[in-house]
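Since the structure comes first, as structure tokens, the remarks are kept for the end.
Note that one protein chain is taken out, while the other chains of the complex remain in position.
Order of writing sets the chain letters: A and B. Residues in each chain are counted from 1.
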Amino acid sequence: MSGIIRTQGAQVGFNDLKLPGMWSRKIGKDLYEIFIGPQHPGSGHMRIVIRVDGDVIVEADPDMGYVHRTMEKLSEVRTWIKGIPLFERMAIHDACNVTLPYVRAVEKLMDIEAPERAKYLRVLLCEINRIAAFLYGFGIFGVFLGHSTMYMWPFGDREVWVELAEWLTGARLTHSYPVFGGVRRDVPAGFTDALRKAIRYMRKRLEDYRKIFVDNPVIRARLEGVGVIPKNLAIELGITGPNLRASGVKYDVRLNHPYEVYDQLDFEIPVFQEGDAYARVWQRVEEIKQSLNILEQVADWLDKHPRTPILHDKFWKTAPPLYKKIFEETGRAKLGAVYAIMKVPAGKAYERAETARGEISYYVESNGGNKPYRIRIHSASARNALVYKYIVPGHRVMDLPAIYGSIDYFPPEADR
Amino acid sequence: MSPEELVERIKSLLGEFVKDVKIWKNDYIEVEVDKENIEEVAKRMKEFGFDHVKDLTVVDYMKEGFFRIIYNLGSYDNFELSYYIVGIAYNIPRDKPVTKTLYYTYTSADFQEREAYEAFGIIFEGHPDLRPVLLSPPVAELKPLRKDFVVKEDPEIITKKK
Partner (left out) sequence: MMIMDGNGNGEGKVYVGNINVSARKARKLLMSDLKLGKLVDWGTAFSLWPIHLTTSCCGCEFAAAWSPRYDNEQHGALPWIGPRQTNLIIIEGTVTKKMACAVRIVWEQMPQPKFAIAMGACALDGGIFYNSYNIVRPWQIVPVDVYIPGCPPRPESVAKSIIMLQKKIREKQVASKFIEEGWRPDKEYVIPKEDLCSWWRG
């Protein structure tokens, strides 16, 4: 009855379309297979096939790839500069962090380095993105746990950071800010004051989050002791980012393989030992605090230093006088035609960066042409996906959203 | 530790297994080995301190007729080693893409070997669960990341309209 679909002139039954519904099926005595996702509040575009014995999960099989848009292949047929907006689509709310290692890998192959001011500007946007991405993760986590306030508050506060990024780059999410040899824009007048105001506001709000969410007894009851990743297992599975550090491993690319100006900035790497979902929440709160510290230092540096070119000489010296005039007046560095015909010397480079969700790594190989020969990306979420297979079994079904949300898994980033 | 020192230590660790070593841009070390020895090499590297696979890269050299499989190893526990990435690389012929799995040494290679399987059609012998992970099976049959699967970049899409 409900399967009948009326079209103009013809009736087509549901069964004629041969569309299978979502079902659970019995695969043994007391053993059922349940499909969770890809249509699911918050889980977004990922399916986890779980097998349950009663209420206890005995096996979980993450079925990824619902957002696999074949970026690695497409990058092979596009010129180097087009890779930046392409890879940005992996995690558009974390755009600067995600594209930075690609830009740096190509810079490595070309043996150039961005000017110091551009490095500070990159760090500036990276940390703004990181905070926005953490807040996004909190919002999604709130949806998972049915905590609507925790969706509304971080998404409202995230707009502060998105607004700052928009002011700096011109786009809300897809900034395409770092380019080979530098960045696209300098800070506009009055930016650092607004930034400091945002930092003060955010510090106050973190305290509010603690009161309403992190120290909430209901949330604690759902998160404490759930999804524990022991330290040795975390290393063995190669999980990364805040999830790794919440398990007691002090590893952060900003510390272990410093890039840009992170070695000149003063910040700490927070580490928690418990490794459960609750520790991962605290980990993110602490990381936001550290990002705020970094942003303060960057704002001070930018205030002290006058405006100097933000593109490497290799690209900036060929710029027409008009471009240089525009840069001096507005701080916008227009990209010259040299980017479109750019060739990269043959070789291999490996570059990584710490995104909000963990380490992202790029393997870039060039054969000297105007297109990459091979780019291999392995993102943080793709590495964290192993958690579902190895950690989830043994938990109850109701723990799955808690684990999923605490891992801060972002499918487009994992699927590339 | 400088990259040269690390190369020396890896050479003394792996001994005759090492065919070639290259240092790329000061922080990426590529060690070429033979396909036959890969399991032993992986075990020794893990004992040495490279405790997880950061990334499994496969590069298709179509003209030369081989796939290059690179296990990029990283370290979490050892601060000095964590600065470097060591790529354990070996070649397999393009017409017979069969190799051994490192799943039992490095659990972190689990999904990545499945990815290499779906995108290049490389069969990792001994992998307990070798299915496509990202692609649906009909698309995986195309082996899309091989160089002979051509995706066209269509410049006319902009100029097609009059």
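Rule of thumb we're sticking to: a residue touches a chain if its C-beta (ideal position, glycine included) is under 8 Å from a C-beta of that chain, and two chains touch if they have at least 3 such contacts.
Predicted model, so just to flag it, every value in this text is computed and none were measured.
Trainee: Considering the whole complex, which of A:F155, A:Y323, A:Y339 or A:Y390 touches the chain not shown?
Mentor: A:F155
Trainee: Of the listed residues A:P101, A:P115 or A:G139, which contacts the missing chain in the full complex?
Mentor: Touches the omitted chain: A:G139.
Trainee: Can you list where chain A touches the absent chain?
Mentor: On the chain A side, contact with the omitted chain comes from 3, 5-8, 12, 14, 17-23, 25, 38-42, 44-45, 65-70, 73-74, 77, 85-86, 89-93, 136, 139-140, 151-152, 155-156, 158-159, 162, 172-174, 412.
Trainee: If you put the missing chain back, which residues of chain B would it touch?
Mentor: Given the touch definition above, chain B has residues 135-139, 142, 144, 149, 151-154, 157 touching the missing chain.
Going forward, only the chains that are shown with their structure count from here on.
Trainee: Return the distance between the CA-based centres of chain A and chain B, expressed in whole Å.
Mentor: Here chain A and chain B have centroids separated by 24 Å.
Trainee: Which residues, counting only chain A, touch chain B once they are in their complex?
Mentor: 64-65, 68, 70, 72-74, 76-78, 108-109, 234-238, 244, 249, 251, 256-257, 347-350, 352, 359, 361, 363, 365, 373-374, 376, 378, 382-383, 385-386, 389-390, 415
Trainee: Spell out the part of chain B that touches chain A in their complex, as residue ranges.
Mentor: Within the complex, chain B contacts chain A at residues 24-25, 27-28, 30, 51-60, 70, 72, 74, 76-77, 79, 82-83, 85, 87, 106-108, 110-112, 119, 132-136, 144-145, 149, 151-153.
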